[in-house]
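Scroll down for the structure; my scribbles are underneath it.
Of the protein chains in this complex, all but one are displayed in their positions.
The first chain written gets the first letter, and so on, giving A, B and C; residue counts start at 1 in each chain.
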Amino acid sequence: MSVKADEESVLGTAPEDWDYGRTGIWLIGARGSVATTAVIGLAAIASRLVKPVGCVTEQDTFHGACLPDYADFVVGGHDISGVSMVKRAEKLADAGMVPGHLVESVRAQLLEADGRVCSGYDPAGTAESQADAASRLSSDIVAFKETNGLRRVIVLDVASTEAPLDQLAEYHDIDLLKSALEDPARSVLPASSVAAYAAVLAGSPYICFTPSTALNVPALYELAGAFRVPTAGQDGKTGQTWLRSVLAPALAARGLEVLSWAGTNLLGGGDGATLADSRAVSAKLLSKNRGLHELTGGAVIPLHIDNVPDLGETKVAWDHIHVEGFLGSRLTIQTTWSAYDSMLAAPMILDLARLMTLADAAGETGHVGAFGFFFKDPWGSEEHSFAQQTHNLAEWALVASGRLLSDTGREQL
Amino acid sequence: MSVKADEESVLGTAPEDWDYGRTGIWLIGARGSVATTAVIGLAAIASRLVKPVGCVTEQDTFHGACLPDYADFVVGGHDISGVSMVKRAEKLADAGMVPGHLVESVRAQLLEADGRVCSGYDPAGTAESQADAASRLSSDIVAFKETNGLRRVIVLDVASTEAPLDQLAEYHDIDLLKSALEDPARSVLPASSVAAYAAVLAGSPYICFTPSTALNVPALYELAGAFRVPTAGQDGKTGQTWLRSVLAPALAARGLEVLSWAGTNLLGGGDGATLADSRAVSAKLLSKNRGLHELTGGAVIPLHIDNVPDLGETKVAWDHIHVEGFLGSRLTIQTTWSAYDSMLAAPMILDLARLMTLADAAGETGHVGAFGFFFKDPWGSEEHSFAQQTHNLAEWALVASGRLLSDTGREQL
Amino acid sequence: MSVKADEESVLGTAPEDWDYGRTGIWLIGARGSVATTAVIGLAAIASRLVKPVGCVTEQDTFHGACLPDYADFVVGGHDISGVSMVKRAEKLADAGMVPGHLVESVRAQLLEADGRVCSGYDPAGTAESQADAASRLSSDIVAFKETNGLRRVIVLDVASTEAPLDQLAEYHDIDLLKSALEDPARSVLPASSVAAYAAVLAGSPYICFTPSTALNVPALYELAGAFRVPTAGQDGKTGQTWLRSVLAPALAARGLEVLSWAGTNLLGGGDGATLADSRAVSAKLLSKNRGLHELTGGAVIPLHIDNVPDLGETKVAWDHIHVEGFLGSRLTIQTTWSAYDSMLAAPMILDLARLMTLADAAGETGHVGAFGFFFKDPWGSEEHSFAQQTHNLAEWALVASGRLLSDTGREQL
Partner (left out) sequence: MSVKADEESVLGTAPEDWDYGRTGIWLIGARGSVATTAVIGLAAIASRLVKPVGCVTEQDTFHGACLPDYADFVVGGHDISGVSMVKRAEKLADAGMVPGHLVESVRAQLLEADGRVCSGYDPAGTAESQADAASRLSSDIVAFKETNGLRRVIVLDVASTEAPLDQLAEYHDIDLLKSALEDPARSVLPASSVAAYAAVLAGSPYICFTPSTALNVPALYELAGAFRVPTAGQDGKTGQTWLRSVLAPALAARGLEVLSWAGTNLLGGGDGATLADSRAVSAKLLSKNRGLHELTGGAVIPLHIDNVPDLGETKVAWDHIHVEGFLGSRLTIQTTWSAYDSMLAAPMILDLARLMTLADAAGETGHVGAFGFFFKDPWGSEEHSFAQQTHNLAEWALVASGRLLSDTGREQL
């Protein structure tokens, strides 16, 4: 933190003054619940209708960081659904999640953003090769950037969770992969990977908020690496998994040994329906449990996700933690979590957009490990403890801001 | 942590090798549940019957610290109860808290420790002046030290919780206090303060694990200060309050605002019976809520403690946390905690004894703020976040060990 | 149930056809949360906008009972607040409790009902004697009946909970009480008792949904008895207490012995604010625990109610039940209840109005014990088991309907 203090004195300028120009946020899954809530929130915060409660970057520890203003973001995206953001927002209001009057207040901005939504890539029933699809998606992003006079576009994947991947030889060989991509008869990559590829082709920083495959194809990641953009992921750590990453390290700090950590999730909404598919849910379960496995060093950790449509947008999660303490004694902790899931994710979308703008400006490339704070399955980091991640993120923001201000960032090149 | 690395290379000696000689642990309330459990555990760990699960000082982050061996501790203490440690241990075994075979295995050590328990100070029905009482208690400690060839004696208050104090002029004026102490007709100080005073008179480091008044009398603290011993407190942070100090900062780190945090505690055992007294419980409630008040910045925090004798040694605590998130949305977290209370406290007693031995050897005097890790109401520190306290404690241990090894400690004088 | 079958065959007429004419519902506390919700619901059900979910009298077991139609009720009442039902309804909608569009749909009916609300009796700052007050209130009820062409008026107390009463000689001596009532300088009775007295003076069946004193003044009850109206109470059993009256008898049926049953309630809203007063809360606590005391035969039953304003209209209740089973083993059950409190009370108001109409028509006078189903502290019954109460209520309804149809009811006299 002394970094920050020094800079101010040296430069005689408040870091917040950095001029990023206008920045684009490109949402893959732009008409989904998380995306729509983020757009409502962005508009409401930019118009000062609400305070940015739930935004990490508003905390004191980020006061010295150079972050773009909410009002300087422009939103667009891809989706494969024809239900507009406005319709979706109305549904969310009916479900009691978003206040109806707020939707009314930002209806214009929702309409505007929805007008910038292009057709996503849907592997089902398309004739185009994946190479063509990626280049089409990429052009959409570039066009968005140019039309709106944006200095950069942050691409964020908030589309439906996909099933996990079977292994193919193409995933480990760039040349094999490339030719498979050219073949219109094949759908070698899942949609999330095509979309991620399109982002890097467009030179855009890319963030994966879902547990889908995305860049987790070695050959694709190699390919993407050549474009030298910053990337971050994976799978937003918003609820139960977050709570676990808070509690598990604290138990460990006291020398208490977790024997088992059993959990259940109940959720409805779009995400609930998607996860009712046993293949999609398995991707999510793996992603949710990875951190806990690390943090507890191999406790028994059964976990379930149930689609309970009547819960609507609410997610309820129960955890039962069985711990060994002094002289073989046992301790149990139970937690029940109940929240509108998208309300936890949406402010993180805004935080990630702001921080990724800084990362890009400050010249980061590849996985930004410090963004592990936001993810169940952090790319570029082995750290799962939330307290440590909190520390790391704030430190990164100040160091990156320092680098930006001292002219070593990409911005000034 | 580089501190530690440097030292090793410079000194060419493993810090763990530091020779503390034999150290005394003097327990005020030596025949209580926490004390007895700590003595059982100390004996069992020293005899390698059990692993030191639940001991903070066994964690990796303390590997470089100079801490005394469990086997080098000798236990004595004060109590006003005639029920021996062995009897108490048997009761704890019957209640299912301590395994019966463990009590059998350490029966000899319990008998030995109990043989060193002297009559505590009981304000009810005594003719001695408090000055005389303090000097008697102090002599007990000094005799314990000499008889057993101890290099130092750590005094730990684990006696029953007292009612909070009404204010008196004597508490703010050393001379007034001194003459009140001489007056056999008066009981100006509560028992915990007399005991604390006796500890410092004996030149012993003093730790207050209870919410009782102890050194919280300004004039007494001033008096105690002259004896230049390290002190730490107050009120062990073992269960619900600990969990709160883990969760509250994590919520804050995400920009989520706690609106209310309501809690209930159910407990039986000796502590339950004591807290059934509405005056004693008010001391505990104040102490329990202070940290949460700081951490949440003024949320509504109703809290109850109920004496539920059928729960025996088990403590059950329920918390309901109501949080405001993005766009005015609400999040609720409930936690239920169930544990044998003394099983959480006892390993901390061992940790504190070890760390206070280091503190004393390394020349600390006055409140050791870094020990706030262990306390609901930390002396010498405003920090309540458990993650931050974890960091501070480990760092303190390494720095103090470094100081000790580089001959600046009191030990070598 | 054979009663019913017989009747139908004998009388050749569906009991549901009984013509009650128009019935009045007079709500004491008409602008409160429970009252307003009941009025919204009555209007919405009568207009077939919603189904009568939550109404007991809609269950199969009541199919043979003679009950008035929702559309035949007319609402009026007393209150001391100037905030209209419409305003209150809008607040409830803002709090997310009632759907906003529903309030819009029944706005006309709310306005109409609110137009029939008269000034209640407020002991604070009034010059009228309580005898005068009772007669004024009584006239309001009679005027309501005549103006609206009602055959009978059911009076329901849903006003704020009062503090419990200190004992006075007047409470046990009709003559003393009468003269105290005449004295304008005295407020011998609490407001709820004045209101209850007014109801019986008006010849109205009276129901006490609150834990306030009401008819629990022996001399007043004697006085009231002379008017030979049916009465029922007391304190709606809607949430935690209801759950207890379901679980406790079931545990007993299995020979399991409750050792302790500890509970906590968190609530905001008007009722929360009222109960923040330590005197009002003590009435409620007594009332809540009476049944459990009976059902468990003397277990330890600590109970708390906290005012947590941020919870708004939501009530959250936690119970921890500690049970002894086979061979001294222990079982614990925890329950957490979360609901909009008034949403549970309001349908009971409609049920009670319907059933009391039947009771009155069928010639019941004095406490109708079978209505204990609805109450924490049943008048005229010692039964607290919900299963038994369910059976009793349905049976009563059929028997009373049979009586009504066989011309023995008051109606035909």
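A few remarks follow.
Operating definition for what follows: a contact is a pair of C-beta atoms (placed from the backbone, for glycine too) under 8 Å apart; a residue touches a chain by one contact, two chains touch by 3 or more.
Remember, it's a predicted structure, so these values are computed and weren't measured experimentally.
Note on the undisplayed chain: of the listed residues A:D17, A:D310 or A:E382, the one touching it is A:D310. Remark: the omitted chain is touched by one listed residue; of B:G100, B:G149, B:P218 or B:G297 this is B:G100. The residue touching the chain not shown here, chosen from C:G82, C:G125 or C:G255, is C:G255. Within the full complex, the residue among C:G24, C:G41 or C:G77 touching the omitted chain is C:G41.
Even with one chain removed from view, subunit C keeps its contact list with that chain: residues 37, 40-41, 44, 50, 52-56, 58-59, 97-99, 102, 242-243, 246-247, 249-250, 252-257, 324-340, 343-344, 346-347, 386-388, 390. Subunit A residues in contact with the hidden partner, per the touch definition given at the top, are 259-260, 262, 264, 266, 300, 302, 304, 306-311, 316, 318, 320, 322, 324, 332, 334, 336, 338.
With the whole complex as reference, residues 96, 100, 336 of subunit B touch the missing chain.
Going forward, only the chains that are shown with their structure count from here on.
Look at the contact of subunit A with subunit B and you find the same residues on each copy: over half of the numbers used there are shared.
The distance from the centre of subunit A to the centre of subunit C, each centre being the mean of the chain's C-alpha atoms, comes to 51 Å.
Separating the CA-averaged centres of subunit A and subunit B is a span of 43 Å. In subunit B, the residues touching two or more other chains are 324, 332, 334, 336, 338.
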